[in-house]
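Up next is chain A:
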Amino acid sequence: MLALTNVKAGYGQVPVVHDVTLEVRAGEMVSLIGANGAGKSTILKTIMGAVRPLSGQVHFLDEDITGRPTPDIVRRGIVYVPEGKLVFEPLTVEENLRLGAYLVNDKQVVQERLERAYALFPRLAERRNQRAGTLSGGERTMLAIARGLMSGPRLLMLDEPSLGLMPKLVTEMFATIAALKKTGLAILLVEQRAREALELADRGYVLRTGRIVASGSAAELLSGEVLVQAFLGR
Partner candidate 1 sequence: MLRVRRWIRTIAAVLGLIVFVGTLPSAAQETVKIGVILPLSGPLAPTGQELRRGYELMVDIVNNVYPELAALGLEVAGWNGIPSLGGAKIEPIFADSRGEPAVGADMARRLILEQGVVGLMGAYQSSVTQTVATVAERHGIPLVNSDSSSPTLTTLGYEWFWRVTPHDMIFDDDLFNLLDGLVEGKAPGVPAVPKDSIRRLAVVVENTEFGSATGNDIVNRLAPERGYEVVEYMRYQANSPDLTSETARLVNSGADVYLFASYVSDAILFMRTLALRGAKPTLIWGQNAGFTNPDFVQALGPALHGVLTRSLFIAKIGEVRPIAAAINELYRQRYGTNLSEESAREMLGVLAWAHALNNAGSTNPRALQRALNELDIPGDQLITPWQGIKFGSRRPGEKNQNIYATGMIGQYQYNPETGGVTLEIVYPFEAATADMVFPFPGWD
Partner candidate 2 sequence: MDVVLDIGISGVLMGLVYALLALGLTVIFGIMDTVNFAHGEFLMLGMYAGYLTYAYLYPEPLAGVPVAGLVGMLLGVLAYTLLVKRLLSGPPIAQIFGTFGLMLFLRYGALAVFGPNLRSATQGLVVAKRLVVGGLTLDAAKVVAAAGSAFLFGLVYLMLRRTKLGLALQATAANREAARYMGIDTDRMNLIGWALGGATAGMAGALLVNFYYVSPTVGMVFSMITFTTVALGGFGSVPGALIAGILVGLIEVFTAQVISPQLKLAVIYTVFFLVVLFRPRGLLGAR
């Protein structure tokens, strides 16, 4: 479904990730693990067309989407839930959700998805007319994910959804992701919490200073030494 081949990308002329080759198959959940500053977000932004790759290709559904404009990529069915819960603070919860369906023109469809989102996150339904800026951290995470789902994606990319959440909420959030996975949605999850992320995933990649240092099934990665190495840099 999604395939990165030898992608080198960065900011300006300075590459941050090197020679990244990575794949997400239909219905599969893949976790991308790495320490702070390893280049995880950069990879996702490159897929979204927000960072221009210096070399290499990105393919989605067998089409070359390398460096295409973001709206085109969203339209093709990839959605990115950015790190840091970038919600539209001055706007209401519902307005945030509607913006998630910005490229959907069928009002009926938008309405249905809105209802589905509220069913998935009843807390958001209660707060639908509240300004997003007044939400708690957990609620913001929910809103960011729900907003991502509004575009009706085939591939959902989550960037550190656990960031800044208290442990109880982290568990809750991973449960939500597990539920989403069951619907058959392909998911690319970026996390620093390697263990939780891999336990949910089918496969995983480990990124260290911009390079993939390990990959394989989630079980393999969990059992091996690679994880420790990746994080401790040995």
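As a convention for this text, contacts are C-beta pairs under 8 Å (C-beta built on N, C-alpha and C of every residue); 3 or more make two chains touch, one makes a residue touch a chain; residues count from 1.
Picked so that all candidates are chains of the complex that A comes from, given by their letters.
Bear in mind that the values here come from a model prediction, so they are computed numbers and not experimental data.
Enquirer: For chain A in this complex, which listed candidate touches it: 1 or 2?
Expert: That would be candidate 2, which touches chain A.
Enquirer: Give every residue of chain A touching candidate 2 within the complex, in rising order.
Expert: 48, 50, 69-71, 74-75, 79-82, 86-91, 95, 98-100, 102-103, 147, 151
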